[in-house]
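In this view, the complex is presented without one of its protein chains, the others remaining in place.
Take a look at subunit A:
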Amino acid sequence: MALYPKPAEGSWTEHFPGVGTGVLSYEDCISPEFYEAEREAIFKRAWLNVGRVEDVPRVGSYFTKEIEVAATSLVVVRDLTGQVRAFHNICRHRGNKLMWNDYPRAETAGSCRAFTCKYHGWRYDLTGKLTFVQQEGEFFDLDKADYGLVPVHCEVWAGFIFINLAESPEPLQVFLGAMVTDLGGYPFDALTERYDFTADIRCNWKIFLDAFQEYYHVPVLHSQEATPAARPKMPGFEAPYYNLDGPHRMVATSGPPRRLWPTDYQYPIEIATRSGLFGPWNEPDLGDDLPGVNPGGIKAWQMSNFQIFPNMEILIWQTGWYMLYRYWPTSHNTHRFEGSLFFPPARTASDRAAQECAVVMFKEFALQDAGMLVGTQQGLESRAVRDDFPLNDQELLVRHFHNSVASWVDDYQRAHPVSVTR
């Protein structure tokens, strides 16, 4: 029996025009040619989240970001006026990587008043302008104004720093659309206690992302999220609300806070730390008005998971914390996952213990996905089954995501018929 009413069309999938109910192909996750197309069509054209404003807290704060899928490294910096800027992390003299420490391919961060190349000492100010050339007189008609760092489009929304590698992209807020930008008033800036995770995972980026945008698998793969007493009461999963907006999508869940569940529905460590997978029980006061977080206005709202095209997820919990995931392709069948958990700054030891419990439990269950999805990649690569994967209504976001990826690749290939083959 359905827990929640479906839209008038009979299903969430049919509620959204053009999504379709047919079987899905996963060729887009196993084809090296398709990966090459995605690199150009998506990762060099879409806005990509590379950090938070807290990563560049002061004038001169910078960090580098390796973007393998676009074969480049960026340096993101807060300039003297406070503006956040991004540049290709390359010295204009002879192409050396500009900012790095110890290992050229490893990311780095720090604070500086100028960028100085380790090779020949060329120096750039925080706006990318070339300000010093070693033995400038030895060069031939060199005009320093012609040799600034190569800028990359960089915009900030709600404290999230995005870059875009296209020549003239649409403005970030237009790209994000109303469903996402309605979240702009959420107090992300109050949630600065942060845990960052990273993992190199041997599956296509979309396979991992798919596992974080459908909860049909949760009662099965993650059955131990429920205690033995609670498990029989959780036969399946239904979401009360889905929404799509352009290439972006979201799902919300509802239910009573875990702290109100019967004690045998919680693990001992959850009760002792007053926390768990759904977060600390002591909720911060973030104000009554949290615009955009529950666009469906569902009752007993629990969390909303916003999937921002192409590779970013913001998951906001009713209990006053959020998660940020990014999936960075490194080849057609590998990617690097980045996950961050953001809480209010801990003011007491009990805050710390509660956050610790939420963080440890996140890792327990994320490792289940990370372990299993290597097998999904292998299964798909066998091509024993092709183009015939049935998806149900709770997998709407998976369907919409693969459709969106295909649509971006198709659009690009129509405009560039020779440069990319599929």
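As a working rule, a residue touches a chain if its C-beta (ideal position, glycine included) is under 8 Å from a C-beta of that chain, and two chains touch if they have at least 3 such contacts; residues count from 1.
One rule holds for everything that comes next: contacts and distances are computed from a predicted model.
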Fill in: Per UniProt, the name of the complex member that is left out, chosen from "ABC transporter permease", "4Fe-4S ferredoxin-type domain-containing protein", "Xaa-Pro dipeptidase" or "AMP-binding protein"
"Xaa-Pro dipeptidase"
Response to the item:
Missing-chain contact among A:P171, A:G236, A:P262 or A:G371 belongs to A:G371
Item to complete: Check the options A:Q134, A:T198, A:S331 or A:N392 and report the residue that touches the missing chain.
Response: A:T198
Worksheet entry | Residue among A:T273, A:T319, A:N333 or A:S404 touching the omitted chain | A:T273
Worksheet, complete the sentence: Cross-chain touch to the chain not pictured, restricted to A:M179, A:L209, A:V293 or A:M361, is A:M361
Item to complete: List the residues of subunit A that touch the chain left out of this view.
Response: 193-199, 201, 224, 267-269, 272-273, 337, 339, 346-353, 355-357, 359-361, 363-364, 366-368, 370-372, 374-375
